[in-house]
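Now for chain A:
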Amino acid sequence: MIVQTALLIGLVLFSVLAILLRDLLKSAISLAAASLFLGIIFFRMNAPYAGVFEISVVAGLITVLFILTIALTKAGDEVRESRVVNWVFPLFFIAFIIIDALVMKGLLRKIPALASGAETGTFGDVLWKGRTFDLVGQIAVILAGVFAVLALFRKGDKHD
Partner candidate 1 sequence: MIILFVALPLVVAGILPLVGKVSRRVVPDLLANAALLFLLVYAAITGRHLIAGGPVLQQLSWFGEPVAIRLALDGFSLLMLLAIALVGLAACLFSIDYMEHYGAKANYYALFLVMIAGMNGLVLATDLFNVYLFMEVAAVASYALVAFGLGRDELEAAFKYLLLSVVATAFILISVAVIFGMTGSLDFAAVAKALQELNAGAAVGVASAFFLMGFGLKAALIPFHAWLPDAHPSAPAPISAVLSGLLIKVSGVYAMTRIFLNVFGLTPALSTVLMSLGALSMVVAAFLALGQKDMKRMLAYSSISQVGYVVLGIGIGTPLGIAGGLFHLFNHALAKGLLFLTSGSVQQATGTRDLDEMGGLAKRMPITAATNLVGALSIAGVPPLNGFWSKLIIIIALVQSGHPVFAVIAVLTSVLTLWYYLLMQRKAFFGKLNEKWAAVKEAPFWMTAATVFLALLCVGIGILFSSTVTTWIQPAADVLADGVHAVIGSWGF
Partner candidate 2 sequence: MNAETIVLLTILVPIVGSFATPLAGLLSRRARSVWAILVSAVTAVLPLTLIPLALQGGEVIVRKSLALGFDFVLIIDPLSIFMAGVSSFVGCLIVVYSVGYIHKEENQNEYYLMVLLFIGAMMGLVFSGNLIFLYLFWEIIAISCWRLIGFYREPAHVRKADKAFLVTFFGAVVMLLGFIQIYGITNTFDITAMRGTLVPGTAVLLILFGLFSKSATVPLHTWLPDAGVAPTTVTALLHAAVLVKIGVYAFARLFLYTFRLPEGWQQAIPIIVMVSSLVAAGAAAVENDIKRILAYSTISQIGYIFLGFSMANAAGISGSLLFILMHGLAKAGLFLCAGIVIHAVHTKDIREMGGLVKTMPVTAIAFLVCSFSVIGIPPFGGFFSKFLVIMGTVQAGRPWLAAAALFTAVLTMYYLFRVFSLVFLGELKRPAPEKTKSMVFVVAVLAVLSLAAGLFVAYPMKLVNIATTEMSWWLR
């Protein structure tokens, strides 16, 4: 149980760090660390496929991309973003955490244990047989992402 909570605290710590760090490079690395922790948590909760994807895609591919772009654009300097930290958000965030801890644990215990594994079969069959509509959705999201990149990074005849 302690290992589980330690991993969770690590995850939260690194993700907060990713936001607070001034240096882009350092924050990209801390983001990779956070997703690493997440992958381990997936494995411990016997969701192997999720864990594999998490580590390979998020920890690996995206971090590489980030570092590559940062290096290429040599924009390693600090981010001059205004550091206005006002008291509103932290207060509610802490309140949310406390309530979440109190309520959710007691609540979830009441949920009946999941019946046997709903859909057996390999990840592939599940993805293909059970969730094909999601595939259509997935394709649409990728398409959207591509077009977004194309539109947002268009040059030339941008503003009249």
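Quick note on selection: all candidates are chains of the complex that A comes from, given by their letters.
Observations on the model:
Just so it is clear, a contact is a pair of C-beta atoms (placed from the backbone, for glycine too) under 8 Å apart; a residue touches a chain by one contact, two chains touch by 3 or more; residues count from 1.
These figures come from a predicted structure and were not determined experimentally.
Checking the candidates 1 or 2 against chain A in this complex, the single touching one is 1. Those residues of chain A whose C-beta lies close enough to touch candidate 1 in the complex are 103-104, 107-108, 110-112, 114-115, 118, 129-134, 136-141, 143-145, 147-148, 150-152, 154, 156-160.
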